[in-house]
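Here the complex is missing one protein chain, while the rest keep their positions.
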Amino acid sequence: MANKFFVAPSPHVHSAQSTQSLMRDVLIALLPALAVSVWVYGLNVLLVTAVAVISCVLFEFLIQKYLIKGPGTIYNLSAVVTGVLLAFNLPSNIPWWIIVIGAAVAIGVAKMTFGGLGHNPFNPALVGRVFLLIAYPVQMTSFPQPTSNQFVDAFSGATPLAAVKANLVEVGDINLLNMLSGMMPGSLGEIASLALIVGGLYMLWRKVITWHIPVAVLGSMALFAAVVAFMKGGGSLFYELPAFHLMAGGALLGAIFMATDYVTSPMTHKGMLIYGVGIGVITMIIRLWGAYPEGMSFAILFMNSVTPLINKYVKPKRFGLISGK
Amino acid sequence: MTVLLSTIATLSLLGILSAVILYFVAQKFKVEEDPRIDEVEKMLPGANCGGCGFAGCRAMAEAMVKQDDISALYCPVGGAECMKSMASYLGKVAPEKEPTVATVRCGGVCAKRPRTNEYSGAKSCAVASSLYVGETACAYGCLGYGDCVEACAFDAIKINPETGIAEVDADKCTACGACVKACPKKIIELRKKWPKNRAVYVSCVSKDKGAVTMKACKAGCIGCGKCAKVCAFGAITVENGLAYIDPQKCKLCRKCVNECPTGAIVLKGMEPLPKEPKTPVAKPAADVAKPTAQPAAKAVEATKPAADKTESVNEQK
Partner (left out) sequence: MKTFPLGGVHPSDNKKWSNAKAIEVLELPDVVNIPLGQHIGAPATAKVAKGDKVLTGQLIAEATGFMSANIHSPISGTVTAVDMQPNGQGLRQMMITIKREGDEWMPEIDRSLDIKRECELDSDAIIAKIKNAGIVGMGGATFPTHVKLSIPNGCKAEYLIINGVECEPYLTSDHRTMLERGEELLIGVEILKKALKVEKAIIGVENNKPDAIAHLNKLIKEKNFAVTVEPLKVQYPQGGEKQLIAAVTGREVPPPPGLPIHVGAVVCNASTTVAIYEAVQKNKPLIERVVTITGKELKEPRNLLTRMGTPIQKLVDMAGGLPEGDVKVVNGGPMMGRAMVNLDSPVTKGCSGVTVFSGNDAHRVDMECCIKCAKCVSACPMGLEPYLISKMSKKQMWESVEAERITDCIECGCCQYTCPAGLPLLDYVRLGKQTVMGIIRARAAANAPKK
């Protein structure tokens, strides 16, 4: 017989999405922010990104091949995404060896120790970043000025958040348009607010993510900021403070790219909303009253740890079931 | 310095306080348990395989201690020795059970059972068997996706990549029965374990009609009944086109092995009987006496290998 018969249970068709295609879409969504970063900080940005990506992929490959001895998972591009996200969390003038250490922690400790993609309880890139932040606080928090400096000179080298925290500048004095375009000091991926939003819209269009987590994170942050603005007397702060907090620091990068990481976020839409609101509120608490000027990474890592609990108790709406039964 | 001292002091205080609280809580909620349960549990193999029917060794130990009559309890992994030592510790009577071993009753190796299609669903016998007949035309044979391998806690069963059929390592098998439960085709059976892993069994469970079986697999039992006719012990029954050798009645005389036209009766751990020449009609008396004598001898000295003693005792006939 010329035919070879194949048999499998239904369904017999499959959507075009695969792990690899999803990761590729995330990478495409990250490109605009990378481009803006190159424009603001120069070619150094590409170097940092390249070092981060290459070391992440290399670590995953080596661990996969010599320690786990499982099937290769390099081609699903998840290590590349981790590398880019790690780079996006670093200042563009960071020494290369720190990046390598960060990649080793992100891939070696946060991802592969737990069994690789799909099993890690915490976002690998964020674990890498937080490790570096604690281990090398000076290198991690001194940012170069944007090459075409149009920024308020009063707090050179400090991010807007740090400047506001240290009372160097009032929120009302900051040019929100500069923040939108990326003209501010910061780690290389977090500055380009508009580009990040464009990337997020692309991922929504490609059905890579759903709206729940970004909207919950940003919405709760804006609401929190608005309440704080109300306590402070309102006025123009009402829109300035929420807008400032949404664009400053890693709010957008975190909400759109880090918090939506599949593995470490909840499985149900309801759970995603709870998770997102948790991140937003914790971020704002750390920003306003904590020791660090920025709390996005800590908030996400904290909510990562809550995710299994959310998955256990927050169930989707069952068809035909009256709630409460 | 004062900071250091106060830190040490508060932490120590906290520690002591918690310890005291924990102590009282532990006292209050203490569960009285028969200390013998712990002892019995230590005697059990600790495999937690569930072969005894309990959730684990601890549950088995509890049952051993609590039930007066433990004749229904048996640990297939520890075997008679383990049961004896536990029974003597508890002052009860140990149940006697002869050792058994898991036996895969399918001989449909790739060469004998042609593949007609390729299965690309989840690698699970249970999934495949609930879907369709399988990769061959035989609806009864081993599928080879290894549900039994998954179930085995002792690494005693493997899918042979050459044959595509599960194989039991009789030395590792503890007869816990996990594979028997896991097999959706009910191919695996716990059969009496003879010394030196000797065995004679029908390696087929196909209830199809002979012609259908033969078309699907050259090694299948076609229910011709030749084996049942030569069996001197009434150990072989043929039902629904399938022969079955009762392990309790079989004496490993091996006569049926030579009779089987498809080779569905498998002989393990022993040399087959010499093939009878096709023309022994000349001296039938001697020939009949010889083969039938052997099983009888075995019946007498059950555990000894089938020796070449030729006592002409033949009670069965």
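In this document, chain identifiers A and B correspond to the written order of the chains, with residue numbering beginning at 1 in each.
Operating definition for what follows: contacts are C-beta pairs under 8 Å (C-beta built on N, C-alpha and C of every residue); 3 or more make two chains touch, one makes a residue touch a chain.
Here the structure is a predicted model, which means the values were calculated and not measured.
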Shown chains touched by the chain that is not drawn here: A, B
Omitted-chain contact residue, chosen from A:Val13, A:Val138, A:Met231 or A:Ala291: A:Val13
Full-complex contact with the absent chain, from B:Ser85, B:Thr100, B:Thr116 or B:Thr237: B:Thr116
Residues of chain A (touch criterion as defined above) contacting the omitted chain: 2-15, 17-19, 21-22, 73, 76, 78, 116-119, 210, 262-263, 265-269, 272, 315-322
Footprint left on chain B by the chain that the document does not show: 116-117, 120-122, 124, 126-127, 130-134, 137, 139, 208, 212
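We adopt the following convention: only the chains that are shown with their structure count from here on.
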Centroid spacing, where centroids are CA-atom means, of chain A and chain B in whole angstrom: 54
Residue ranges of chain A touching chain B (in the complex, touch as defined): 4-9
Parts of chain B lying in touch with chain A, wherever the complex brings them together: 116-122, 127, 131-132, 135
